[in-house]
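Note that one protein chain is taken out, while the other chains of the complex remain in position.
Which chain is which? They are A, B and C, in the order written, and residues in each are numbered from 1.
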Amino acid sequence: MHTTTTSSVNLKEILAQVQAFVETELYPLEAEARGKSWNQILPQLEEKRRRVKELGLWTPQIPVEWGGLGLSVWEFGQVSAVLGQSPYGHYVFNCQAPDAGNMEILIEFGTPMQQERFLKPLLAGEIRSCFAMTEPEHAGSNPVFMSTTAVKSGGDYIIDGHKWFTSSADGAAFAIVMAMTAPAHENKYQRASQIIVPLDNQGFKLIRNIPVMGEAGEGWASHGEVRFENCRVPQEFLLGEEGAGFAIAQTRLGPGRIHHCMRWNGICERAFDLMCRYAVSRELSPGVPLATKQTIQNWIAESRAEINAARLMVLDAAQKIDEHGQYGARVEISVIKFFCANVLQNVLDRAIQVHGALGITEDTLLSFWYRHERGARIYDGADEVHKSRVAREILKGYGMKKLGK
Amino acid sequence: MHTTTTSSVNLKEILAQVQAFVETELYPLEAEARGKSWNQILPQLEEKRRRVKELGLWTPQIPVEWGGLGLSVWEFGQVSAVLGQSPYGHYVFNCQAPDAGNMEILIEFGTPMQQERFLKPLLAGEIRSCFAMTEPEHAGSNPVFMSTTAVKSGGDYIIDGHKWFTSSADGAAFAIVMAMTAPAHENKYQRASQIIVPLDNQGFKLIRNIPVMGEAGEGWASHGEVRFENCRVPQEFLLGEEGAGFAIAQTRLGPGRIHHCMRWNGICERAFDLMCRYAVSRELSPGVPLATKQTIQNWIAESRAEINAARLMVLDAAQKIDEHGQYGARVEISVIKFFCANVLQNVLDRAIQVHGALGITEDTLLSFWYRHERGARIYDGADEVHKSRVAREILKGYGMKKLGK
Amino acid sequence: MHTTTTSSVNLKEILAQVQAFVETELYPLEAEARGKSWNQILPQLEEKRRRVKELGLWTPQIPVEWGGLGLSVWEFGQVSAVLGQSPYGHYVFNCQAPDAGNMEILIEFGTPMQQERFLKPLLAGEIRSCFAMTEPEHAGSNPVFMSTTAVKSGGDYIIDGHKWFTSSADGAAFAIVMAMTAPAHENKYQRASQIIVPLDNQGFKLIRNIPVMGEAGEGWASHGEVRFENCRVPQEFLLGEEGAGFAIAQTRLGPGRIHHCMRWNGICERAFDLMCRYAVSRELSPGVPLATKQTIQNWIAESRAEINAARLMVLDAAQKIDEHGQYGARVEISVIKFFCANVLQNVLDRAIQVHGALGITEDTLLSFWYRHERGARIYDGADEVHKSRVAREILKGYGMKKLGK
Partner (left out) sequence: MHTTTTSSVNLKEILAQVQAFVETELYPLEAEARGKSWNQILPQLEEKRRRVKELGLWTPQIPVEWGGLGLSVWEFGQVSAVLGQSPYGHYVFNCQAPDAGNMEILIEFGTPMQQERFLKPLLAGEIRSCFAMTEPEHAGSNPVFMSTTAVKSGGDYIIDGHKWFTSSADGAAFAIVMAMTAPAHENKYQRASQIIVPLDNQGFKLIRNIPVMGEAGEGWASHGEVRFENCRVPQEFLLGEEGAGFAIAQTRLGPGRIHHCMRWNGICERAFDLMCRYAVSRELSPGVPLATKQTIQNWIAESRAEINAARLMVLDAAQKIDEHGQYGARVEISVIKFFCANVLQNVLDRAIQVHGALGITEDTLLSFWYRHERGARIYDGADEVHKSRVAREILKGYGMKKLGK
């Protein structure tokens, strides 16, 4: 049960505005963008961003004092599900990963200097950023198993390391980098720190945009493999305390996960809509639409059920975060992370199957999402990792102490 | 989002009381009841019913003016999920099927005479009742395909027909019977009527309690195969209008379905609890509990996710019923009917597998529910029927006219 | 590819005879047996056994020198799949568990005295036997974790312990009991022995026939919970070497598993046949059979695919056993154990769903099998245990040494 708040009176209007914007401004853009690269479509996206600012809908997830709409997680969840209906939604409203996560931790942990130099232009949409954590040599599921180091030298840190899946590194103005500052610290959760690295640094190299499911992409729509070699940054670019890298990452990942889930729900709704439209219009023989087949009907009903489940669970988790903070909602966050990622894959798979050969072409959005969201069950914690975490948290309540990893 | 109502302040207390009652009064009874028949355990159940009345928790789903707590569907959903944790919960609070459904339609459609004679003792828990609709010769999924007839003769109806899955017929004081009163009516939805039949009638015969998953049961815990032969009842026992049988059945089935879903959620929670308890206490080798196995952890996490989904979806549908009536919530009701029945089966199956050999014995409740709730995917509309219904309702919004059956 | 052998020429005839026997002699018995106990139906079963002996089809799995047909595992697999179509098939041909397994180990490990006294009457069908291994206090998945002990005293063993799921103990003439003879042996696989215990022994007690999925059963059709208290048997009743209990159990379990798989395939074929018959005969409305629904068609096709897969995999594993022995086929045996058990559950579940309400009554065999074969995913090694075993064996080939348990 959700208590009515003042802002939620307003929410209905915001949702209606956002829905209208997505349908009238972004859907047409999708067709135009087909076959074009990120940079080719960027001018039009920047134009849309200006429109969003004019409408007063910019950075809806950000506190009012920083220029956003100040929506709660529960409120933003609903906005995000609308934005997710188009691949351009979040970017155009400046609430896209990885920037949104970086905004959050810069607001919470940044020094005034850092906020002035990095946060403000990010909030304004003037620059982009990235977050460099995962390393190809180490399993991402083990966040304390890492090789990148940051060693003090004079007033600087010298960073050396190899990262990948540094999303949107291509063209980003700065990265927030996880690096070992005390690799031998007895508490393994205090070995790493987060350091801001402007990417015009000579010690930084974008090795490649990794081809993900066949597509390397570019600009914001890319996933970088990067290298830091003798990369010097002033110590004042340390984010938060030294040794707090893991703790800040946790702070960042919790909301990051629910933001993904919200966005996936939007994708699901769009795929569901495409599936229904096609089912009633595609004819198996003259006058007999696909929708007359019981198998298609089953898929529509099962998809509706799963999407409803995903939506309600995300909103429920959002409400828990609003009330108890993200640590208090950690079980719910892990539950939705794996549940919603699987719903997403199921719904996209069914929508493609309904479309037949058309479904595997680029003539709908389904193929794009099918490819690009296969990672949903992997990034920010694989299904398996979240399932074990959920079980261990629950079993603690049954008296379990040690449950292995 | 659910608006806070006055009664929901109270709801917390009611839920706490009901939970305490179930755990302290009913859980111990379950162990005692093991291996005993319904009639053997009945005196203790009647004793518990008296306690529930004393506590002021009797017939929570019934309007205050009829002596109940007057809970909304959304509120009762939460109470019901607690009651469902024990096989005796609903009976002891007098909100068990099929009586609860009969109470509802007698309140809505009964004449003062009918209410005095049939409803009041039912509300008081003095008698039991049953609902005779399904016929062995006809597919239950087609509600207008039926052979039982009621022919007028003098001031009476003469009923002839063969019914089965007339749950709780054994020992019931009356049945509400669906019978064709106008078999040739051009509108097939106006061919049948509902008629109240006191079961001391000579024209009524309980052929057998059908062995369901190996168990015939008795009393309330049974499913009758019955026959009406030249069974005369006064015409004033007609419920509602003549020809309104189908419409009243719909009125009865909608809430009936959500009540089942609520109860299943309770079963799921209990099975989940049993699974977790066993996982932490059963040792694979000295000091190594079952809960250390990742497969067990997966099942716990997946079950938690699915139960959360089911619970939120039932409450969401309940709220829609409260706000828009059951017709307005018909898609949601069909969605939860098949979704929750499958969650139930999944969770019970996993809980049994965790218990190993113990899980298939009667030493836990799991076997009982596994057997008796296999019907959940069949009764009140099979999964397949609800899926097609959901799809057709949704596709109407996409312009579909005829979608076959 | 299977090489044609002399006996396989004959096999066709045997299969035709067995199929005819099952259909004409056993199917009619099933209907008669409905609602009757094992002992009530036993005289008719014994009559059928005499017919099988007359036909020369008795104990088909047993070597010719011991009076059987001498079928290879591959050949018997096909016979067994026919026998499995009726719940009485294996019993009537004297190839039922647990006797068939006991015959095998008595042939392989029994002394002449043991064979004379225990094996011969068992082969003749004059007595029944049981196998007491699993203990309620210990996870069955860990075969070396056991409390029952056998201590030498004079020329005897004194056995003390508590066992359950000692199938068919009720009325059995003897049990083969796993007991610790050297609980402190450094090699944990040499701690236990197998000892033959005649059940007229004062130290033996049948505590109860365990209600399994609601049914305690009796005679062969039961699962005993038993106790051995100060139970003395002569040391010459030791089967094989002292300390060889685990090794003999492995010898017994491998074929036991494939025998179950073969039988399940028979159940699947019968359930499939019932499902198809019902689909074409049950009408949704006049002239419109259930089989017109695409969902039903999907289930029929998916069931056909899975049953074909199960059958081919069992025959492939049988051939590997014939050629390389059961150790050489251990991966295939574990694979079919979990694969076929799940196919069985899927097919039974679909067949029930097709039958609707009828499917959960006892009016077809589906409910019986649904209940009694839920254990298939548990007994003789739970799915999870076999999956881990398969993976570990395969990964050894990739250089893995230790993979935990």
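Criterion: contacts are C-beta pairs under 8 Å (C-beta built on N, C-alpha and C of every residue); 3 or more make two chains touch, one makes a residue touch a chain.
Keep in mind it's a predicted model, so treat the numbers as computed, not measured.
Engineer: For a quick check of understanding: of B:115, B:142 or B:294, which residue touches the chain that isn't displayed?
Structural biologist: The one listed residue touching the chain not shown is B:294.
Engineer: Using the document's definition of touch, tell me which of A:28, A:136 or A:328 contacts the absent chain.
Structural biologist: A:136
Engineer: Residues on chain A that touch the omitted chain in the whole complex?
Structural biologist: Touch set of chain A with respect to the missing chain: 35, 134, 136, 138-142, 145, 164-165, 210-215, 282-285, 290, 293, 295, 352-353, 356-362, 367-368, 370-371, 374-375, 377-379, 382-384, 405.
Engineer: In terms of residues, what is the contact footprint of the unshown chain on chain C?
Structural biologist: Residues of chain C in touch with the missing chain: 1-4, 8, 276-277, 279-280, 289, 291-292, 294, 296-298, 300-302, 304-305, 308-310, 312-313, 316, 331-332, 334-336, 338-339, 384, 386-392, 394-395, 397-400, 403-404.
Engineer: Which chain B residues would touch the chain omitted from the figure, given the whole complex?
Structural biologist: Within chain B, the residues touching the omitted chain are 293-295, 298.
The definition used in the following text is that only the chains that are shown with their structure count from here on.
Engineer: Which chain has its C-alpha centroid farthest away from the centroid of chain B?
Structural biologist: Result for max centroid distance from chain B is chain A.
Engineer: Counting in whole Å, what is the centre-to-centre distance of chain A and chain B, each centre being its mean C-alpha position?
Structural biologist: 42
Engineer: Mind pulling the chain B residues that touch 2 or more other chains?
Structural biologist: In chain B, the residues touching two or more other chains are 384.
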